[in-house]
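Every protein chain of the complex appears in place save one, which is left out.
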Amino acid sequence: MTTDNVKRAGETPDEAMPYAELGMKLDEYDKVKDILGRRPTSSELAIYSVMWSEHCSYKSSKVHLKQFATKAPASEALLVGMGENAGVVDIGDGWAATFKIESHNHPSYVEPHQGAATGVGGIVRDIMSMGARPIAVMDALRFGAADAKDTRRVLPGVVEGISHYGNCLGLPNIGGEVVFDPCYIGNPLVNALCVGLLRKDQIKLATAPGPGNKVVLFGASTGPDGIGGASVLASATFEDGSEAKRPAVQVGDPFMEKLLIECCLELYAADVVVGIQDLGAAGVSCATTELAAKGTGGMDVTLDLVPLRDPNLRPEEILMSESQERMMAVVRPSDIPAFMAICQKWDVPATVIGEVTDTGRLVMTWRGEVIVDIPPGTAADDGPVYQRPFHEPAGQQALNADTPDSLERPADLKQALLQLLGSPNVASKEWVTSQYDRYVRSNTVLAQPADAGVLRISEHMEGAVETKRGIALATDGNGRYTRLDPYTGAQLALAEAFRNVATTGAKPLAVTNCLNFGSPEDPEVMWQFAEATRGLADACRALGVPVTGGNVSFYNQTGSQAIHPTPVVGVLGVIDDVSKRIRSGFVAEGLKVLLLGETKEEFGGSEWAHVAHGHLGGLPPEADLEAEKQLAEVLVEAGRRGLVEGSHDLSDGGLAVALAEACLAQGVGATVTLGGDPFVDLFSESASRVLVAIRPEAFEELAALCGDHEVPCYGLGTTGGDALVVEGVLEIPVTELRQTHESTLPALFG
Amino acid sequence: MARVIVDVMLKPEILDPQGQAIARALPRLGFEGVGAVRQGKRFEIELDGPADEAALADVRKMAETLLANTVIEDYAVHVEG
Amino acid sequence: MARVIVDVMLKPEILDPQGQAIARALPRLGFEGVGAVRQGKRFEIELDGPADEAALADVRKMAETLLANTVIEDYAVHVEG
Partner (left out) sequence: MSGARVGVVTFPGTLDDQDAARAVRLAGAEPVPLWHADHDLKGVDAVFLPGGFSYGDYLRCGAISRFAPLMDELIPAARSGLPVLGTCNGFQILCEAHLLPGALTRNASLHYVCRDQGIRVVNNRTAWTRDFEQGQDIVLPVKHGEGRYVASDETLAELESTGRVVFRYLGGNPNGSLNDIAGITNETGTIVGLMPHPEHAVEELVGAPSTDGRAFFTSILKKLVNA
C-alpha cells in the first residue's frame, strides 16, 4: 500500500478523497483545498476532518457561546478563562482550582462501561494538563425511563465504568445527578466533571514555544481506538435501529492514567515542562495542531516514532486514533534526560516524536515521506463557523398553553409525598453512589447526599501555606424546565447549582457547563440552543459568576426525536473556613426549622406533574436571579457567623421532598406548620428557597440578616421525634420515609 | 449431563490493560521469552441434558447475548473433552 | 512462536458469585436446561519460541506463582490447537 504524500497530492489534484465518509461537507473540503492550494493528502484530510468536526470545532455553537465571554461579569477570581483545557479560579491563600465538565454521551450508549469510564479519564486529563492535581470527580447522568429494558443495560454499565475508573484513580466522587426520562432512552447523557488544585503560579498552558524544543508523546501506546471516531460519532445522529457506523470502542486503562497523574505532577515540580496538552478527541491531530498553533507556530513530527499497539496502523489512523491515557509535552532539549527519568520512575513510556519550529507549518513525515504540511492554526482555530438557522418549535406555544392548572390535585397529601419520594428521580441514589469511593484522599467534608460536595484544601506542595479553605461544587440541570422554556430553564439550572453551593456556606465563584442538545441542523433544536445559551449567559452576569469552560454535545437525537434540551451547569464555590461548612439536613433535635424564600404556585414541569400525571406543559418556575443572589449572600454570611446548623435546598418535589430528605439525613424527624394551601406549599417548585435548621437563640440574628437582604424567612416548626409531621396534613414515620426513598433503585437494578 | 466451555476474549484491536500489566510483570519475576499476554474469561456451563446441536446453538446464543459483549469481545464455544 | 493457554478456575468449594449471577439470569432470558455456570479466567500467552517441554514447564511455574492463586484457584495449561 502506497502512502499518500504531499508530493503525490500536488501531482494528482483531481484524485477523489473520502471527505464525505469522514463527515466533511463539500464546501468544507473546498476550503481545505483553498488553504493548502492543492488537494489534501489522506493524512491531512484526516486531521482537518476530525479538527473541523462539530465535536472539536464547535462550528455550530461558537457564535452563541461567545456570549459567555462578552456578557461575562467582571471577576477577580478568574485566572484562566474559556478557551484553555479548563478554566482556573483563584480560591485564595495562593491556591487555585481548575474544573470542567464534559460529555461522553454517544460512546456510553454504544458501550456503557467503557464509554463512561473513558469519559472520566478524558476530563481528568484536561485538569492535569492545566498543571493541577485532580482532587475529585462528579457525574451528571440522564437515562431513559427507569423501568425500560435498555436502561437496565446502560445504567449499570455506566455506573460501573465511572466507579471503576474514578475509584482506580483515587479520586473521590463528591456528587452528581441521576435523572430518568423517556426522552433519553436512545441517548443517555454521561457528563463527567473533574476539579483540580494547583498553586496560582504553577498554571500550565497548551503551547509549544521555542524552536528546537522537543515534542514528547507519553503514556499509553496508540491503537485503533475510536477511529472513525468518537469525535465523528459525537457529531452525528444515531439512526433509528441502525447498528451502522460504530467506531472501534475506546478502552480505558485507569492504572496507566493514575501513573500519568503522578508522573505529570513530578514533571511539573521538576520544572521540565514548557507546554502540555492532553490527548482526547482527535488524538495526535488535535494535540499537535493546537500546541503548534499556540506556540511559535511550527512543528516537525516523525510519525513513525509514535509507539503503536497495532503495528499495522496507517498514518491516517494514527492521526485520528483516540487511544486513551496519552499526553503530549514540549520540553527543552536539556531537560529531556530529567523528563525521561521521571517517566521511567513511574513506568510511563515516553518518546520524542518531533521538534518545535518557527516555520509556521506543521510538517509530518512517515517512512521518510512528507505526508502533512499545513499551517496548524487552520486546523486548530480556523474551522468553519456556522450561523445555523433557528426558529421556535411549531408546538412550543401549545406546549406552554397546556398548563398544569387543570390537573387533578391529590386528596391524600401523604400518599402524594410517598409517591414522589419513591419515584426514580427523587428516590435515593445510594445504589449508584455507594459504588463510588467518596473518602479517598481524606479531604471529603461533604459528599452525597449533601446538596454540594465540599473538599478541604490540603495538598503537600512546595511553597504551599496551610489554609483553612475549602471548595464546594454542585451540578444541576432540569431538561423538563428547559423544554418548556430554554431561556429560563438554563437560568434555573445555574440558579440551582449556585444555591446548592451556597447551601453549604460556600460563596459561588465560577461556572462550567455541558450543553446537551439534539441536532444543530434542526432549526427547532438550534432555537433551544440559542435560547439556553442566552439565558445562561444573562444569568451568569446577573449572579456575578463567569463561565470558565465547558463542552457542547449535539446530535443527542434518535432519528428526528431529540432529547429535552439539557444544559448541565456546574458551580464552584469557596469557603474561607471549611470547618464552618453547613451540614446537610436536620442534624440534631430541638432545632428551629425555617424556610427562606417565597413560595408561589408553580407546577409547570414539576416533579409532581411528571410523576402523578405524566404531564409536561405550561411554563417552568420563574427564575428570580436577584432573589437567588440575596439568598446566597444570607447563607454565606450565616455560615460564616455560625448561625445555621443544617440546611437543604428546595428543588424537585418542592418543600415536601426537601423536608423528607432533611429528616432522612440523620434520621431526625420534624414537626412543621404551613401557612397557605397545603398542596401548593408542599409541592410547588418555586426557585430560590432553602430550608435551614438553627439553634433557637440564633433566630433573631438570622431573621435580621434575612431582613437586610429582603429574603423572606418563615418559621415552620422544630426538629425532633421520629416522624415528619405537617400539622393537620400528614404524619409519616422516618422509617417509612426511608423505606420508600431507598428501595426504588435496588428494586430496579438489583 | 455435559459441560460446555465458552471462551471470551477481547477483540484483538481492543486494548487489554490486564494482559499488558501481566506481560510487563513477567520479566521482573524472571520469566523470559513471553511476547504478549491477553486475559479473557472462561465459562464452564453444565447442561442438564446432552451437548447436542440444539443445546450448542442455545449456548452460542447465550454467549452472544449475555456472556460476551460483542462490541468489544469475541467468543468461542466448545464441548469439554 | 507458539501460543499457550492457561485456564484458571475457582476451586469447586469456593463460592463463585459471578457464575451464580449468570446462572440465575439465564432462565429470565429464556435459556432453560443449564444446571450451573462457573466463571474463570483464560490467559493466552504468546511465546517467542516453540512450546517445548522447557517452555511449558516455565508457563506452569508462571501459572502456579502468578496467574493463579492456588489458595482458591486451580489451573490447567495447554498448547493451543
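Think of it as A, B and C in the order they're written, each chain with its own count starting at 1.
Keep in mind that, in the parts below, contacts are C-beta pairs under 8 Å (C-beta built on N, C-alpha and C of every residue); 3 or more make two chains touch, one makes a residue touch a chain.
In this text the structure is predicted, and so the values were computed from the model without any measurement.
**Student:** So which shown chains sit in contact with the chain we cannot see?
**Tutor:** Over the full assembly, the chain not pictured touches A, B, C.
**Student:** Determine which one of B:5, B:22, B:47 or B:67 touches the chain that has been left out.
**Tutor:** If we include the chain that is not displayed, B:22 is the one touching it.
**Student:** Can you work out which residue in C:29, C:57 or C:72 touches the chain that's missing from view?
**Tutor:** Checking each option in C:29, C:57 or C:72, the one touching the absent chain turns out to be C:72.
**Student:** Tell me which of A:167, A:365, A:533 or A:566 is the one touching the absent chain.
**Tutor:** A:167
**Student:** With the full complex in mind, choose from A:48, A:346 or A:529 the residue touching the hidden chain.
**Tutor:** Checking each option in A:48, A:346 or A:529, the one touching the absent chain turns out to be A:346.
**Student:** Going by the touch rule given at the top, which residues of chain C touch the chain that is not shown?
**Tutor:** On the side of chain C, residues 10, 13-15, 17-18, 21, 66-67, 69, 71-72 touch the unshown chain.
**Student:** So that we can see where the missing chain sits, which residues of chain A does it touch?
**Tutor:** 160, 163-164, 167-170, 253-256, 258-259, 345-347, 433-445, 456, 460, 578-579
**Student:** In the full complex, which bits of chain B touch the chain not displayed? Write them out.
**Tutor:** Interface residues of chain B facing the absent chain: 17-18, 21-22, 25, 28-29, 39.
In the analysis below, only the chains that are shown with their structure count from here on.
**Student:** Compute the distance, rounded to whole Å, between the mean C-alpha positions of chain B and chain C.
**Tutor:** The mean C-alpha positions of chain B and chain C differ by 9 Å.
**Student:** Let me have the rounded angstrom distance from the C-alpha centre of chain A over to the C-alpha centre of chain B, please.
**Tutor:** So the centroids are 37 Å from each other.
**Student:** Measuring centre to centre with CA averages, how many angstrom lie between chain A and chain C?
**Tutor:** 41
**Student:** Would you mind listing the residues of chain C that make contact with two or more other chains?
**Tutor:** Expected reply: no residues.
**Student:** Using the touch definition from the top, which residues of chain A touch two or more other chains?
**Tutor:** none
**Student:** Give every residue of chain C touching chain B within the complex, in rising order.
**Tutor:** My answer: residues 1, 7-9, 19, 22, 25-26, 29, 31, 33-49, 55, 58, 61-62, 65-67.
**Student:** Residues of chain B touching chain A in their complex?
**Tutor:** Those residues of chain B that touch chain A are 10, 13-17, 20-21, 24, 69, 71-72.
**Student:** Using the touch definition up top, name the residues of chain A that touch chain B in the complex.
**Tutor:** Where chain A meets chain B, its residues are 110-111, 114, 220, 223-225, 246, 248-249, 251-253, 255-256, 309-310, 323-324, 347.
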